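What follows is a single structure, and I will ask about it in a moment.
Shown here: the complex without one of its protein chains, the others still in place.
Chain nomenclature is as follows: A, B, C, D and E, assigned in order of appearance, with residue numbering initiated at 1 for each chain independently.
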Amino acid sequence: MNQWIEIVYVVASVMFILGIKMMGNADTARKGNLLSAWAMLLAVVVTLWNQEVISFGWIAVGIFIGAVIGVVAAKRVALTEMPELVALFNGFGGLASLLVGWAEVKSTGNLTSLASISILLTVWIGSVTFIGSKVAYLKLSGKMPGRSIAFPGMKWLNIFIALAIIASGVIWMTMGIGIAFYITLGLALILGFLAVIPIGGGDMPVVISLLNSCSGLAACAAGFVIVNNVLIVAGCLVGTSGLILTVIMCKAMNRTLSNVLFGGFSVASSKTGAIVEGEMKGITPEDAYYVLEAAQQVVVVPGYGMAVAQAQHAAKELGEILEANGTEVRYCIHPVAGRMPGHMNVLLAEADVPYEQLHEMDDVNPTMEMVDVAIVIGANDVVNPSAADDETSPIYGMPIINTHEAKTVFVLKRGKGAGFSGLENSLFFRENTRMIYGDAKATLTALIAAFKG
Amino acid sequence: MNQWIEIVYVVASVMFILGIKMMGNADTARKGNLLSAWAMLLAVVVTLWNQEVISFGWIAVGIFIGAVIGVVAAKRVALTEMPELVALFNGFGGLASLLVGWAEVKSTGNLTSLASISILLTVWIGSVTFIGSKVAYLKLSGKMPGRSIAFPGMKWLNIFIALAIIASGVIWMTMGIGIAFYITLGLALILGFLAVIPIGGGDMPVVISLLNSCSGLAACAAGFVIVNNVLIVAGCLVGTSGLILTVIMCKAMNRTLSNVLFGGFSVASSKTGAIVEGEMKGITPEDAYYVLEAAQQVVVVPGYGMAVAQAQHAAKELGEILEANGTEVRYCIHPVAGRMPGHMNVLLAEADVPYEQLHEMDDVNPTMEMVDVAIVIGANDVVNPSAADDETSPIYGMPIINTHEAKTVFVLKRGKGAGFSGLENSLFFRENTRMIYGDAKATLTALIAAFKG
Amino acid sequence: MKLFAVKEQESRAALTPVSAKKFIDKGIEVAIESGLGEQSSFPDTAYTQVGATIQSREEGIKIADIVIRVLAPSVDEVSLMKKGAWHVSLLNPWANADVLAALAQQGINAVSLEMMPRTTLAQKMDVISSQANLAGYMSVVKATDYFSGILPMMMTPAGTLSPAKVFVLGIGVAGLQAIATAKRLGARVTAFDVREEALEQAESLGAKALRIDLGETGSTDQGYAKQLTPEQIAKQQEAQAAVCIDSDIVITTAKVFGRKPPILIKKEVVAQMKAGSVIADLAAEGGGNVEGVVADEVVTTENGVTLLGYHKFENFVSRDASSMFASNIEHFFNHFWDKETSTWLANTQIQLQSEEQDDILKGCLITTGGAIVHEQFKA
Amino acid sequence: MKLFAVKEQESRAALTPVSAKKFIDKGIEVAIESGLGEQSSFPDTAYTQVGATIQSREEGIKIADIVIRVLAPSVDEVSLMKKGAWHVSLLNPWANADVLAALAQQGINAVSLEMMPRTTLAQKMDVISSQANLAGYMSVVKATDYFSGILPMMMTPAGTLSPAKVFVLGIGVAGLQAIATAKRLGARVTAFDVREEALEQAESLGAKALRIDLGETGSTDQGYAKQLTPEQIAKQQEAQAAVCIDSDIVITTAKVFGRKPPILIKKEVVAQMKAGSVIADLAAEGGGNVEGVVADEVVTTENGVTLLGYHKFENFVSRDASSMFASNIEHFFNHFWDKETSTWLANTQIQLQSEEQDDILKGCLITTGGAIVHEQFKA
Amino acid sequence: MSIYLLLVFTLAAFLGFELIAKVPSQLHTPLMSGSNAISGITLVGALFATGSIEGWGGSYATWLGLAAVILATINVVGGYLVTDRMLGMFKKKDS
Partner (left out) sequence: MSIYLLLVFTLAAFLGFELIAKVPSQLHTPLMSGSNAISGITLVGALFATGSIEGWGGSYATWLGLAAVILATINVVGGYLVTDRMLGMFKKKDS
């Protein structure tokens, strides 16, 4: 009997695998979700056949209540509130895992060390997931201020709590002191709270994705607790694929994960506002891809470097791919870009960029703040903000393309070479600028490759 | 103790996984191979610690002999003979698995049914792998004629033997009659022989790859026999990844797997040579990719359809990608291609195809037999072989581009539309022609995407 | 066998040193009139170097088995020819009844190159196509030269110059090449033709096609356009007028085979065009597609529009035009050349019954055996 | 403030209706000489429509605070001007010492547009660049017109025409645009310049750069080329000769700021070129880069090479040339325009000490306060 | 035994990494939501916790289990439904 249940668990696991795979592709996503829902049903139903499960009353009650709440919440929620609902659900999942671990403590007398470790992990991860998701929910729904909340020394406090959690966990495990269990649980809840409040509302989607990964791991840990394959497989799948997804989402926001998670602390400690001069930050074409993929509005600013690299065809192709991806692409041509009047026109005409996509500086500049990504292809002087804000600059007074006002700027150039007028360009040092080093054609080809991958 | 051995097995499994992944990429392939070699060493060494392994004498002798032979063979072999050596090694692997299964039969009295089934699978797959590889080796090294060897009724004989194998296996398992075990083994060897001899020498690489996948499965089955994780994981990895690789290799030869495996039979039964009129065979851009990826020489023949689709930029890009892949690409322009004199020149110049790559018909035609793939982009009349061989054709006598003499022809067109002169084109029905339907630009973009994927 | 190439009153030649060499290699004796290639950058020495001889016109015509030239001969010249000799050239058979008669009377096998069938196979002998192609190219170069602005777009420190608007009317071979050339120079090109497939062809070169619903139209089985009904013309002209007025350069190429070309652009439309704009009319020879155009002249209207009525735009690229013309004739010759026996089979061909005759020869042979044999020109 | 635009003896105008409107919108009174834009497709009415008035030349010059025109004024015209008035135009200051003297004497603030500094900031006022750009374009159009073949490659039924070979000597603004235009038309372009960075720029337009090792060269800090040593010139000419002889079209653009242009192509080289080929010399005005070229004339050599010595190729696209010229002047004006107070600050600028003066003004102001103030032309 | 769990965990982890390669940005949220629903698999654990004692009576563990069942069910049911709604809209937007 139990053998067959296990086999069905294997089948369900396979369905989960296929479901997740299908959800990564727009055409099959919905089917994938359905498939994984069926897998869930299968796993649940077959569990009820298990000999260990002998009473169904409370289960029925629980499932009924949960299902009603779930259905109502899912049907009622407004489109705009979906992200916070997901956060809330996720928190429930984490809490459920926590409770499973806790229940195991209560119901089983003698725990093996594997079981104890698993229980601790379940409780810890479950708590963090639960509280973190709850905070994320509150922040997103506006019931708690969305901004980063932090205080000096927070980092040290967190480290202290983390150590305390481990300590009390070890005490519980080795000495079997019951109270230590509750202490570790409580401390994990506090840590979860402290970890998430310093993160700003804008970063919440990434945090939710990470917490989602955590809730998967919690389920996985619960699987170790009750020695159940389907929990391990499904939980672990969610844990790792969720982690990858989190990284991808970070990249799409041109952030790193640690930047998202711990950025809040540093802002809290050093409040010295506007960034004046920083360092030139490089980015790989692969990472730049994620940002472009998520962009709604892109402006391409070609310059002499595009001509040198003969990258016009590649630029056009990238433009086409972006458009096919639903992005609005405009080419903004500065009157003095290149080395002869109309240099860029010759090249872009050769690459067959439609006349309608070519824009003059004065048309594009007013809308620059709406632009998600400005791609500067081998241009330099014509996007040098010093012309606008540095009176001592020899090009002060020349109108430039205000790419620095775009949300993100990608600058494609080979190295630290200056432009025609030999000036340092402060654009390259801005917070929202990323340099993609290398010959412009090679870089564009790499970007295109990333899209087609 | 045994626990740690198992953990090391898990580590080795992970190393195998990473090793295979790395071998799929040119930059990391060598490192991947090394990693998997280390994993193997680890698995072997740790096995010797196992309590079940109590005598090391014969093991040392065996490993010594095997290692010497392996090293000498691998070092001595000429470059050109590597494929057959791989086949030979593969056969040894299969045979080894077979022997492991057999030994288990001899050493263990009471076999569980799982063990019995596993043993049978080990023996069957091992035999087929062994004999199949041996035949492949003999064919490749010229010690056996490379051509397909078959006789009428062979198919039925094979089916009969297969049934007999299963029957004797079941008899052995259920009734424990020892002789039945040897019968099933012997029959499996015969079947392996019969399955491979009808396959021609040119298809041997694919067969070896498939047998390689089989030897992985044999090892996996042996893993079930002796209940050993690392055998199961490593064997299964080889089994499935080898299968995928086999399919990929078939695609690169523009064949299907069943065509390779069972093509030999049909040739034997119907000997009606030259194909005159067949059907138009479609192919997807994804499958066409595999063929192009493996091509050394490509000729692109543009026609009016390329102009209609405005696919010149995409054509140029595909050309560039192919060149980057080490393929020699030439554009061959027929004097009347398009709808005005020089139509193709205008378009290809616009797309910046270098002057040096444009060739006249008379330059390319004599070398056409060396061409691996001719890509016909929306051309029709200018590649219609009727002009050369059908005296009744209205265009009889017009020189054409002899794409039909290329090893493979891809024709990119939207449907069954005729060309300017309204004639049926026999090129499209040839054995070596594959149609890629759809707007030429979309098709080329899909091909490019496949390359960049 | 003797071949003689006559010097023309225009800048093209029917024989180039390259094609002369090909004839000579076949064993043909080639003679040319002195100065044959002078205007198309081929000096006499280039011909003699490959083995051609120089002969006076009279002498050359008298002894030749094949006379080749660009345009139709005079009646006097015909009378000098040997009976049974071949004459290969453009003949303008609709306008030269007297010459046809003379050719017939003299017993000449006269080939009219404009009657070459428009089949895939005959394309390499088709001078109408090869010359129209160059004319289309040159019409844009000339118009660009006369236009007071530039064609490409330029975003410069001194402001943005938008691309010039070019309108091509009639998308035959010449129109297509005009589209291609104007596109190359960076202009925005709109094109119009009464034939639907021609619009698709224009688009295949990146032009915008002007689609006007005209109802039933068509082309003859030879690929030439049919004449339109008056209502169709009115409707068409209205739609065109709007585009014309908006354009900087207009190229018209609508000839109708053997008839007067249709008027596509009226005086009133020209009068509304911008100063500095240019119209090139490739049909000017037959009367023009544009009202006010004068054949072979450049006129500027009151409102500053330049009308180019050059007779033959291809003559401005005489070197390449001659090369193509000569190559077409050579291909025609080769079509009947039997390599094995090194004989020219055209003489045997004309003895055959009409059904058995070669389609190409049937299409372009006007006179033979003392009579006019071509269906269209039989009296 | 009053602005007057003088009609020129050539086809360009220093004011267009568009730029006139911009001045008028600033509150400037604009007057023009009748017929100002006649040759550049701008009728008088176009100016009056935007609010300009028509005045006789004499009257206009007399009352204007700013006189603008394309070329230098005559001494007589200078004498009519108000003291302290501005005169903005090309002055050719190296050749017009008398005019400079007259301007100084009359107390005029005279701006020589050719002295505009070649900085990124001044580029929008730089007429040398804007006109050279059009000249480069037009040189190719003219050469294409005269060339006896076509530029693009064509693989046709009548044989393959290889792309024409174009050689551009001197890769300044004009040379670059010539390269771009010839490339567009499908030619194979080789380019040469003594400046290494110019070669890279040519390549950025898809041309093949001819690299000759000449040793030490350079450009002035203004971006103009320095004169070469005799040995350098010899070496360079040898390498160039080979390319020239192989080319169908040659464009030379090497002017050296304020001096006679170097001879880049000798008579012997021209004599070896193919019949039907064309040389366009953009330096013809100052004597030419090509031996045998005659300023403002088209000559054909004995061996059939056409030499185009047009004075100013940009004049053939007078509409766009005028637009750019006018826009350059307008940008110059704007540079000193204070939007808030609606005043022109150039008058205050010239009162300043040299160190404090605007770089652009310092670069191009020749006379002020009764004296020649520009370093290069101070007596 | 625990080794097998470890091996299964390891293999599943690798699979998880391999499965999600380049997800288009529009799918980020649905994918997150969908895999969140999967993480409700902990429901299976909750069932064991709740159902292992007979009848309606309940120990401490049962109550914990019951809570877990409710919460996990919300996560599962709500999660799948919300994801499906999101993907449904997505379809419409595209076509």
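Throughout what follows, a residue touches a chain if its C-beta (ideal position, glycine included) is under 8 Å from a C-beta of that chain, and two chains touch if they have at least 3 such contacts.
The structure displayed is predicted, hence computed values, not measured ones.
Asks: List the displayed chains that the omitted chain touches in the full complex.
Replies: A, B, E
Asks: For the chain left out of this view, which of B:I149, B:A222, B:L261 or B:L358 touches it?
Replies: Here the residue in touch with the unshown chain is B:A222.
Asks: Which of these touches the unseen chain: B:G192, B:G239 or B:G319?
Replies: Only one listed residue reaches the unshown chain, and that is B:G239.
Asks: For chain B, which residues touch the unseen chain?
Replies: Missing-chain contacts on chain B: residues 13, 16-17, 19-21, 23-26, 29-30, 32-34, 36-37, 40, 43-44, 47-48, 50, 52-59, 61-63, 65-67, 69-71, 73-75, 77, 79, 82-83, 85-86, 89-90, 92-93, 95-97, 99-100, 102-104, 106-107, 114, 205, 208-209, 212, 215-216, 218-220, 222-245, 248-249, 252, 290, 293-294, 325, 450, 453.
Asks: Write the list of chain A residues that the hidden chain touches.
Replies: Contact residues on chain A toward the absent chain are 3, 6-7, 9-10, 13-14, 17, 229, 233.
Asks: For chain E, which residues touch the unseen chain?
Replies: Here the touching residues of chain E are 4, 7-8, 11-12, 14-15, 18-19.
Convention: only the chains that are shown with their structure count from here on.
Asks: Common contacts of chain A and chain C?
Replies: B, D
Asks: Using mean Cα positions as chain centres, tell me which chain lies farthest from chain D.
Replies: Between chain D and every other chain, the largest centroid distance is to E.
Asks: Which chain has its C-alpha centroid at the greatest distance from the C-alpha centroid of chain A?
Replies: Chain centre farthest from chain A's centre: C.
Asks: So what's the Cα centroid distance for chain B and chain E, whole Å?
Replies: 40
Asks: Using CA atom averages as chain centres, what separation in Å is found between chain B and chain D?
Replies: Distance between chain centres: 66 Å.
Asks: Between chain A and chain E, what is the gap in Å from one C-alpha centre to the other?
Replies: About 20 Å separates the centre of chain A from that of chain E.
Asks: Specify, in ascending order, the residues of chain A that touch 2 or more different other chains.
Replies: Residues 335-336, 341-342, 346, 349-350, 352, 453.
Asks: Touching at least two other chains at once: which residues of chain C meet that condition?
Replies: In chain C, 123-124, 129-130, 133, 152, 154, 156-159, 161, 184, 186, 206 touch at least two other chains.
Asks: So, with touch as defined above, which chain pairs make the list?
Replies: A-B, A-C, A-D, A-E, B-C, B-D, B-E, C-D
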